[in-house]
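Just one protein chain is left out here, and the rest sit where they should.
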Amino acid sequence: MLRYIAKRLLNMIPMLILISIISFIIIQLPPGSYLHTMMAELRAAGDQISMDQIEALRIHYSLDQPVHIQYLNWVKGIITEGNFGFSFEWNRPVKHLIWERLALSLVVSVSSLLVSWIVAFPIAILSALKKHTFLDYFLTFVGFLGLSTPNFMLALILMYISSVFFGFSVGGLFSPEYLMAPWSAAKVVDLLKHLWVPMVVIGTSGTAGLIRVLRNNLLDELGKPYVVAARSKGIGIARLTFKYPVRIALIPFISTVGWQLPQMISGEAVTATVLSLPTAAPLLLGALRSQDMYLAGSFLLLLSSLTMIGTLISDILLVLVDPRIRYE
Amino acid sequence: MKKTLCVMLVLTMLLAYSSVTLAAYSEAPILAERVAAGELPPVEERLPVNPLVIEPFEEIGTYGGIVRNAHRGPSDNTGYYRMVREPLVNYDNMLVEIHPNLAESWEVSEDGTEITFHLREGLKWSDGHPFTTDDIMFWWEVQNTREIFPAGVGANWIAGGVPVEVIQVSDLTVTFKWAVPYAAFVNWLASGQETYLPKHYLSQFHANYADEAALTEMAKAEGYSDWGQLFVNRSGERTNWRALDKPTMDAWIMTTGFDAPILISERNPYYFKVDTAGNQLPYVDTLHRILVEDIEVMKLMLMAGEIDYITRNLWTTYSDLPMYIANQERGDYRIIRTHGGTPGALNLMFNVNYDEDPGIAALVNNYDFKKALSYAIDRDEINDVRFNGLARPGHGHFHYENPGYVEEVDQRYIEYNPELANQILDEIGLKERDANGFRLQPDGRPLTLIIDGSTHHQHHSAGGELIKSYFEDVGIRTVLNVIDRGLYEAKREGNQSMISFADLADPLIPLEQTGHKITYVMAPLWELWFESNGTQGLEPPADVIRLMEIYNTLAPATSDVEVRAAYMREIAQIWGDNFWTIGTVGVPFNLAFAKNNLRNVPADGAHSHPANPAIYRPYQWFWK
Amino acid sequence: MDPNQAAIHPELTEPEVLKDAEAKVFYATQWQLMWWKFRKHKAAMAALVIVVMMYLGAFFAPMIAPYRADERHRGYVYVPPQKIRFYDEQGFSLRPFVYPLRQEIDMETMQRHFIEDPTTRVPIHFFVRGSSYKLLGLFPADIHLFGAEDGKVFLFGTDDLGRDMFSRILFGGQISMSIGLVGVFLSLFLGLLFGGISGYYGGAVDNVIQRVIEVLRSFPTIPLWMALSAALPPDLSPIGVYMGITIILSLIGWTALGRQVRGKVLAIKNEDFVIAARLSGTSEPRIILSHLIPSFMSHIIASLTLAIPSMILAETSLSFLGIGLRPPVVSWGVMLQKAQNVHALMMAPWLLIPGIFVILYVLAFNFLGDGLRDAADPYGN
Partner (left out) sequence: MKKMAPDSILDVRDLTVKFFLDEGTVHAVNGVSFSVPAGRSVGIVGESGCGKTVSAYSITRLLPKTARISGEILFRERGGDITNITELEPDGGDMRRIRGKEISMIFQEPMSSLSPVHKISNQLSEAIIQFQGLTKRQARARVIELLQLVGIPQAERRVDDYPFQLSGGMRQRAMIAMALARNPRVLIADEPTTALDVTLQAQVLNLIRDMQDEFKLSLILITHDLGVVAHMVDYVSIMYLGMVVESGPVIEIFDNPKHPYTRGLMHSIPKLRGRRGERVEPIPGFVPSAYALQEGCPFCERCPMREERCTKGIPQRVQVGSEHYVCCHVYQPGEGEPDVVNA
């Protein structure tokens, strides 16, 4: 087991290198650079900037160097000093900006993931056991409805409803009065009041997929001879369903956790933009827009690495729950 | 004449001063508590010898409360600056008169090259440290520090090719000496430019005063590459202009950062202004700026009553006006229309240096072609569908209330007359059409106009669709290309743009914002010629050279409104003769929102980007 | 072989009988079986009907739509969906009609009101002459399915420029519903190609392709799209942007299919008949392809069906972020861009109607895909 994990970790190194290169290429792809954004902002503010100044800034930000040198410097900083570079737009080291946001992103994504699991699990089992009944169709329909509704639309509508009809303060994860307050029971309640919107929005889009995977797996398993064999021993249906088919149907389900994460983060990106959540995504999107390259690149790198770790975790879980893989 | 005005103003102030010194000053209850607890000296000792007396817009207010505002985070930092900044001198709320502020008085030398400011005596930073001309000298030192400003001092501090010379005359007197006459420097400062930094605090981060090796180490430890970046972070110079822990002269002291969920500012006990009853300002204890990244959320918050005052970010959302009005009762706010606005929304900037296609290049420089296109635009429809009829058709470089406004030039060729447009286009050799009915270039090649817009401006997309259809109605194939702001700027700079949309704001101050000169003509190669002092780019024609002369030397030399207005009319004429751009419509006002019981917010005010909303004097707003 | 013997060998004889040229019949029966099973799936059948109707609607958009997509109606900005009436105080009318609208702008509230005039009826006629168009891009015509000859009819209201939402939804469907198809076929191609190569050659090639797939799947898609679409040349024509977005969507979308194909190829590679083919010198890839396609076809169809809706959702998300298709191209995503603000929600909620079509389309395709997969599954039921 340990050897397996070690091997997988070792495998991740070339992948991470590849990811960092792709991240860097991606942020270099669009024409222009942050300086153009800066010029646009200065112009909008009525200031002006001369060619000499632009050139000086280009040198100051090392934008005059070849791309591969910029890349190597960036990677060197990350490896040797944990320095992810400098954010032009925020005028701060990237590392000061990302961790808190990333943590909140994880909170929102993982809690959405949990929500979609909690919702998908009973629905899938119910609709598999009650296959081709009204309940099955209804639950499947509800699941698909969540999948079909574009995230941003759902987010906007829920935000609107919660503001106009329930009077909840909109946007963000806290009401203004709790934003700066220390943690307390009231603050948690307030967080939940806000968190439900992104959780529902992001969760619903993934739920349908989970329901489908689990339901189909379960239907496959329910027809397997070992279920009949277990019944022939006199074991009750509910008991054996949970002990055997559900357990086995969960195996491919677990393997989906890894690749659910990037989907959740993408879903979170759009939702967080609409809902103005202080998570990584809006910052990343803003950085991509303004070509704040190190900030954008670092986020891409870290988010993708998170996904790789997520995949690794789900593979390890898979090994733990499926002896067939373990003994291969 | 200006000088006399200043002296008179100072005299009035002195009179006001003498009348209030008789009464004892009052202070906010929370400060009184701190005084009682021995944490603060009494108010008399905190105020300068002669505090600035402010007459409230409506009435004497009461202390306390929080004013909630919203912003979009660090990139939106200028909004905070524009609300609290304290320049040496200040405009009134209509941008007409200049009042003393930190400077009690000032003089401009006869030749207009030397401007001398006399600081108020006994001014104190928010930490109680005295404010003197040392802080101005330190500021200038910082501007000239390469590690902090790698590109050197900003263009605004250079006139006639030579940077300003800052001369410390005494602790309270400082002179700005220019190589060429620059009387308008005072106007520029008054619109909101600060020229000081807390030397007693920031010198510890500057290598001229502290050990460079230690500073560098400190910078590295915090993730900065050099001490310059560290200084930028501590001073906010070049970035937010405000920074945590940095002493300030503002009415409120920032206690959380720009990236905090709420930027919270608490009252400055050493603030140097009092009302006419001798109450130390500000009235409001705390400012909140809530970080909201999405403007739609901001609107919802406003309408839910969660924002007490806002103008920035929502000031040009004209098409939402029906919604704001419909939700006024729920949000308990009033809508203030400030003068200024966006006289040119959706202006078509023709790139006169465009050179990728000689045929097109000739057309974008063809007066009659642009005249025809102008006739092809149905401005009434744009006004109706985009601005609910609130807009005003015209070419929109100047607000109609601007003294430099020339009606004939602004209203030239703005009638909707597609027949005439077609006739002109036929006449200038664009008679031949392709199978789809689109006009061909005289040499038979297809003719396609590409208009760039920026996603940053909400009209560019919807309004652009209208423009496209108007042009196609008269047979000009048009491609609309609304792109991200950075790309849009990169295209313009790279001389790749054929035509682009721009929204023009008019500061109402004649020739104040030199940066906006770009709005009169789009010509990247001419700009390059000016910026490279004639070594690169293309030499512009005489009209443009005259334009730049007015901008760079003639107008700055004088602060006489009449003279400047005359220059402005000349610019309008030059523009009219060349017809570089086509305007569509503009909205003569901007939007601001204030809670109904937030008082002393002026019902009328001018809107200018650098000055607004500080000229509405937030320090004398109060909750009634 | 003794013919009697053959007759009493039912299992063994089947392939013998079908050996020559009967393969088609064999597959056909497989398809028939699928169709037969599919038909039982009522939700999938309903979904099929909806999908077909939506595509027909888009296909015949110029005819069905009463107006052109870019046709503006002065004085009819933000008209709410109109009520189609058969009955009013003047009695019942077999021909549906609407009331003419008069716009009033309340200068106090800046609100536009559209006052119905119940004294006149604007009858809705079918097969009326209107603006001319080319049906299927070929046949000039000016007949529209319905229209109000003496007035205006806006089934779903109008947008901020006074354009008929109903007509725009139909035209927008042309783009939105084809971007999924084009994108899906491109990713199918990529998936088959790389999945096949990966499974067939194995070894280092497989390893590289698998790593690439893993890396592609690790990137959060939205930022990846953002960056890639920002890299599209800014001067691209609307059609160019359309193609670019499609390519980007499929560049990222092929990985899932690629993995499945690889697995299948690996499995088939070790089947007896492939080994036999290799020994007999037949081209191995050919054998694999000829066995892969039929045995995998149903699965491919099902997963393609499920991939199409995710393409359309991606398109709307991209357009929402302002990096997808851009006006004046009409797509559902572009239309929804106008609905993504509070103003639309409060003052003109009908701008969200394209969203209902997106939901309907995605929903229908999901049920369709479910039905297809169930039908294709030999062990189902």
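Chains here go by letter, A, B and C, matching the order in which they are written, and residues are numbered from 1 within each.
In the analysis below, a contact is a pair of C-beta atoms (placed from the backbone, for glycine too) under 8 Å apart; a residue touches a chain by one contact, two chains touch by 3 or more.
Because the structure is a prediction, the values reported are computed rather than measured.
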Sole contact to the chain not displayed, among A:G82, A:P182 or A:G236: A:G236
Selected from A:M15, A:I248 or A:L284 as touching the chain missing from the view: A:I248
Contact footprint on chain A, counting only the chain that is left out: 224-226, 228-237, 243-244, 247-248, 251, 321-324, 327
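One rule holds for everything that comes next: only the chains that are shown with their structure count from here on.
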Category of the chain touch graph - line, ring, star, complete, other: complete
Reference chain C; chain at largest CA-centroid distance: B
Where chain B and chain C are represented by their mean Cα positions, the distance between them in whole Å: 48
CA centroid of chain A to CA centroid of chain B, Å: 39
Sequence positions of chain A contacting 2 or more other chains: 30-31, 156, 160, 164, 273-274, 289
Shared-contact residues (touching 2 or more other chains) in chain B: 296, 300, 303, 484, 487
Chain A - residues contacting chain B, complex: 30-34, 36-37, 39-57, 59-60, 83, 86, 89-97, 156, 159-160, 163-164, 167, 169-172, 174, 176, 179-180, 273-276, 278, 282, 286, 289-291
Touch list for chain A against partner chain C, complex: 14-15, 18-19, 22, 26-27, 29-31, 137, 140-141, 144-145, 147-153, 156-157, 160, 164, 208, 212, 216, 219-220, 223, 259, 262-263, 265-266, 269-270, 273-274, 281, 284-285, 288-289, 296, 299-300, 303-305, 307-308, 311
Residue numbers on chain B that touch chain A, as the complex places them: 68, 74-75, 78, 150-152, 154-156, 222-225, 229, 232-233, 238-240, 256, 259-262, 264, 288, 290-294, 296-297, 300-301, 303-304, 306, 454, 456, 484-490, 493, 507, 513-516, 518, 528, 531-532, 536, 609-610
